[in-house]
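Take a look at the structure below.
Every protein chain except one is present and positioned as in the full complex.
As written, the chains take the letters A, B and C, and residue 1 is the first residue of each chain.
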Amino acid sequence: MSATAVHSLWTTAAGAADPIAKIPAPKIEYAQLSPTLIILGAALIGVLVEAFVPRKSRYYAQVFVSAVALCAAFAAVVALAADGYGTTKAHIAAMGAIAVDGPALFLQGVILLSGLVGLFTFAERRLDPEAHGNRVDSFAAQGASVPGSDSEKAAVKAGFTTTEVFPLLLFAVAGMLVFPSANDLLTLFVALEVFSLPLYLLCALARRKRLLSQEAAVKYFLLGAFASAFTLFGIALLYGYSGSMSYATIAQVVDGSITNINPALADTMGNDALLLIGGAMIVMGLLFKVGAVPFHMWTPDVYQGAPTPVTGFMAAATKVAAFGALLRLLYVVLPGLRWDWRPVMWGVAIITMLGGAIVAITQTDIKRLLAYSSIAHAGFILAGVIATTRDGVSSVLFYLGAYSFVTIGAFAVVTLVRDAGGEATHLSKWAGLGRRSPLVAAVFAVFLLSFAGIPLTAGFAGKFAVFKAAAAGGAAPLVVVGVLSSAIAAFFYIRVIVLMFFSEPRPDGPTVAVPSPLTMATIGVAVAATLVLGVAPQYFLDLANQAGVFVR
Amino acid sequence: MNPVNYLYLSALLFTIGATGVLIRRNAIVVFMCIELMLNACNLAFVTFSRMHGNLDGQVIAFFTMVVAAAEVVVGLAIIVSLFRSRHSASVDDASLMKL
Amino acid sequence: MSFPLLTATAALPALGAVATAAVPAARRTAAKWLALFVSLATLALGIVVLVRFDPGGDRYQLTESHAWIADFGVRYELGVDGIAVALIALTALLIPFIILAGWHDADPLETGNKRWRPTQGFFALILAVEAMVIISFEATDVFLFYIFFEAMLIPMYFLIGGFGDSAHEHGDEAAATQRSYAAVKFLLYNLVGGLIMLAAVIGLYVVAGNFSLAEIAQARANGSLHMATNTERWLFLGFFFAFAVKAPLWPLHTWLPNAMGEATAPVAVLITAVVDKVGTFAMLRFCLQLFPEASKWATPVILVLALISIIYGALLAVGQRDIKRLVAYASISHFGFIVLGIFAMTSQGQSGATLYMVNHGISTAALMLVAGFLISRRGSRLIADYGGVQKVAPVLAGTFLIGSLATLSLPGLAPFVSEFLVLVGTFTRYPAIGIIATFGIVLAALYTLVLYQRTMTGPVKPEVAAMPDLRPRELLVVAPLIVLLIFLGVYPKPVTDIVNPAVKQTMSDVHKKDPKPSVEAAK
Partner (left out) sequence: MENLIALLVAAPLLGAVVLLCGGRRLDAVGHWIGTALSSASFVIGVVLFTDLLGKNAEHRTLMQHLWTWVPVEGFQADVTFRLDQLSMTFVLLITGVGSLIHLYSVGYMEHDERRRRFFGYLNLFLAAMLILVLADNYLLLYVGWEGVGLASYLLIGFWQHKPSAATAAKKAFLVNRVGDMGLSIAIMLMFTTFGTFAFGPVLSHVGDASEGKLTGIALMLLLAACGKSAQVPLQSWLGDAMEGPTPVSALIHAATMVTAGVYLIVRSGAIFNAAPDAQLVVTVVGAVTLLFGAIVGCAKDDIKKALAGSTMSQIGYMVLAAGLGPIGYVFAIMHLVTHGFFKAGLFLGAGSVMHGMNDEVDMRKYGGLRKYMPVTFITFGLGYLAIIGFPGLSGFFSKDKIIEAAFAKGGTEGWILGGAALLGAAITAFYMTRVMLMTFFGEKRWQPDENGHEPHPHESPRTMTIPMIVLAFGSVFAGGIFGIGDRFLHWLEPITGHEEGNSPVSALTVTLATMVVLVVGVGIAWAQYGRRPVPAVAPRGSLLTRAARRDLLQDDFNHVVLVRGGEHLTRSLVYVDHTLVDGVVNGTAASMGGLSGRLRKLQNGYARSYAVSMFGGAAILVAATLLMRAV
């Protein structure tokens, strides 16, 4: 058979009267892709800035460029949404590569906002004491210099700062913008790498505790590459199954609306094994990114080792992007496969909720604690994903929005609590913080309560939305498990509060640095979001509702 | 000959790569194993494209190579800096953060 | 639209809390006065509610309804029936006394730290709790109720954990750990209860599609909303569990002794006299109205649990060495009576239970606050550390005795009426349970009188020899409560008149009629 197959291939090629005519010029709707394009452009400008702007003024130039770009991109997103691309005009752009629809725009908006507030924490330069009269941020003076070496000292003395982090941030954001809106598997994969690689680098660039930082980077990189290899193989298998990359086509093949199967290809085309294995592997890659058990193990280490601003940004934005992609994959590509992947996802969601909550109980490092809590939250969100209803989508969107703000805010607070060795992340050092600086402690308590899902906070609204969707989607047991695990989770959030308010301050306890308006803004926004989304979430729920439909 | 065999080969390569990642200590080697997995994917892509008789698969192969190259850039940078500060490229040595 | 009275009643203390918290560190006395003033203003509003409420009128009055979270089917719906009115009045009434009693409980020793403002925090938190309790009495939207039912845990938690008896000695680590253990226990217990209720609330939404108490109850009544038997039972259990933790009902009670033992007396009163009432209130309003069939299905078990609470709580009270823990266990016993009255499903039982909530609030407040004054003088909670106080501080002892007598529900004092109503109400339907419950009376006499004898009578212990008698402020706290106890004891009609119609409604919700006497002798 192979001979015929080969022949047929040649004939198709030969039969082409005019090969050029077979390749139509791609049609790109630049306007609709503007958010991504803006960010990418800005990133490139950032690179140029690194090349040409004198060192002293790079920082300001970079911050300016990035801030403007992010705002502009956000404006673009809003404009598109206002123009109805989220609802009525939703369609596939860029030759089927990118979907411009509600979920995409909503998540892009969230990502851009968290990118913006993340940028603020990146740009913070008041927390660390001045080194040789130079304000320093939380990134290594020179990534290349060996920790503790003379070259590093020299770099610090010279007042070097790694202003490359800003372009890196922008590249990551750009990748994240594409990720949830990718409408074919290739775009998905490229976007995945585009936002992963900068994050790997950012992880390695901590100013203090550089060994940890580098270790985190290595672990994140190796495991991330490992995971993306799986994803890629999954993509290959799906391609093999459907002979196409585009979500739409694959979906059609899955639900059998395309049946023109060349008998010659019977053993690949429409072979469910390929479909199932491929789907599973892609999903696994995404679950890795959202940090679901058992693909979560990188999370605590990376969250702990990475520079805290990066951790905050990563924890918020990565989850958003990855869940966006997961939603689109499950709702657009594999809806026909619902009955296969739902039970599996059930399992994942349950162990993720319980695992994250239980392991967090005995954590002693605040960053690791938040890492595990983020795992548990991934589980809650998965419960919403499983609903496979429009409600499910919108509830997940809402949850992601709420969660990202709270997370960034929490990590921003973590950057403030410092002692001689930089950030004092060990819990024992947080004892009695509430008596030292009630305001900071109170703010952090608000975030913790929101994580714990106490009413009148964003966390509660989100949790309620997700569980509601899940229950309505017939996943009542999941809700019960979720409720129980959030009870467990409550325990360690409370533990931190007890520590901050009811324990005696330690004499060698940390001090709370007074940040610049940047970080203040970040925290302020986060608190505001937490409370507003908790008390009057209706507007945002409506937004998420309108955004709840995927374009096919 | 039957192109499906190439699929088997790619699967085999992929598994070898994965196993390598699991058992090898040296970060560089681990990373090369990952590259091996990516190449296995490439093989699969090409094979499928051949079987489906469309070019997508082959195009993707190129993308993959580019991505792999990018990964090399980033990965080596990180690994090298790790090596320089620890004088060892063993992934097992880099285990300060645990529990 | 008319003036939103109910909102105002809840909003006033909330704003007051914010304002109090904002008072600068130096002006802590100002904070106290502000808090007291706000609480009195709230009391005034509460009285207005009491007056504006027409017992003969509709079931829910002074209603307010605004859209809130349409997406969750949640509306901001307030309304009060007789039971709610009574409890709102009780809350608004008790808070000023609590504040007055806790006047010095939160004075910091280290005044150096300008950021640390425990006093402001203490009174702000109390007001916050008041606001949340009041609104959860007013809420006729299940979700709205749930939100505040849960949220009130947080300020309570800080009150318990932050201001123990030994709030003054910052050095005392042991006490601090004890306290935070109690606080965490309180929070986790109630949080677990609340979260399980959350699951049930979500379930209710899935079944009913909205949260409006009136709508759901009506839909259930006219059959337009049908619940599968099992669904109803599961939902009922979800709700009841939370309320049983809050109430607290055996065997979910163990958080109460810790919490009341460690918290300052005023906070302890806040817990048992105000916050816990939300639990029993919610049983009446939500369990019975939303799930009448399931309630009847669960009645036998619940009655047995209540019975156990009564006897068990009383026996443990006898066994306590710590005054406040003793009162806590006494309260557990009393909550047993309340639950008994609610689920006996007779008019007498439910009127009695409601009356009991009010009376228990007042009597426990009287007893616990005096106990607090006593403890603050000697600095110990152990019964054994006292003796012969009656000789040195007769007024204190006298008020303490009256509090004790109220606790053992002596006729002529308020609790007697309610307790007897509960007993009669239970007896008419379940004679055996009624009779066993009566043993609670004897045990109550035992633990209260033993407490009084050990602390107040006998030869004067040297440590208490110099103990001052009640100060004017303290007398100002206790005297009105005692007057109220006596007044409601001889003339409870004002309360019963408000409560009865609501009870009638509830009885009709669960389709229950009082058993008829075998001989029709009543005129």
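Keep this in mind: a contact is a pair of C-beta atoms (placed from the backbone, for glycine too) under 8 Å apart; a residue touches a chain by one contact, two chains touch by 3 or more.
What you are looking at is a predicted structure, and each value in this text was computed from that prediction instead of being measured.
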In the full assembly, spell out which visible chains the left-out chain is touching. A, B, C
Using the document's definition of touch, tell me which of C:V417, C:L470, C:L485 or C:V510 contacts the absent chain. C:V417
Chain B residues touching the chain left out here are 18, 21-23, 25, 30, 91-92, 94-99
Interface residues of chain A (partner: the chain not displayed): 218-219, 222-223, 226-227, 230, 272-273, 276-277, 279-281, 283-284, 287-288, 293-295, 297-298, 300-301, 339-341, 343-344, 347-348, 355, 358-363, 488, 491
Chain C positions in touch with the non-displayed chain are 185, 188-189, 250-251, 253-254, 312, 315-316, 318-320, 347-348, 351-352, 388, 390-391, 398, 405, 410-412, 416-417, 420-421, 423-424, 427-428, 431, 434-435, 438-439, 441-442, 445-446, 449-450, 453, 456-460, 490-493, 496-497, 500, 503-504, 507, 514-523
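The criterion applied here is as follows: only the chains that are shown with their structure count from here on.
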Would you identify the chain whose C-alpha centroid lies closest to the centroid of all protein C-alpha atoms displayed? A
Between chain A and chain B, what is the gap in Å from one C-alpha centre to the other? 23
Centre to centre, by mean C-alpha position, how many angstrom separate chain B and chain C? 65
Per the C-alpha means, the centres of chain A and chain C lie apart by a whole-Å value of 46
Multi-chain contacts in chain A: which residues touch at least two other chains? none
On chain B, where are the residues touching two or more other chains? none
Parts of chain C lying in touch with chain A, wherever the complex brings them together: 67-72, 113, 115-117, 146-148, 150-151, 153-154, 157-158, 161-162, 170, 173, 176, 179-180, 183-184, 187-188, 191-192, 195-196, 198-199, 202-203, 205-206
Per the touch rule, the chain A residues reaching chain C in their complex are 435-439, 449, 454-456, 460-461, 464-465, 467-468, 471-472, 476, 479-480, 483-484, 486-487, 490-491, 494-495, 498, 501-504, 536-538, 541-542, 545
Residues of chain B touching chain A in their complex? 1-4, 7, 10, 14, 17-18, 21, 27, 30-31, 34, 37-38, 40-41, 44-45, 47-54, 56-57, 59-60, 63-64, 67, 70-71, 74-75, 77-79, 81-82, 84-86, 91, 94-98
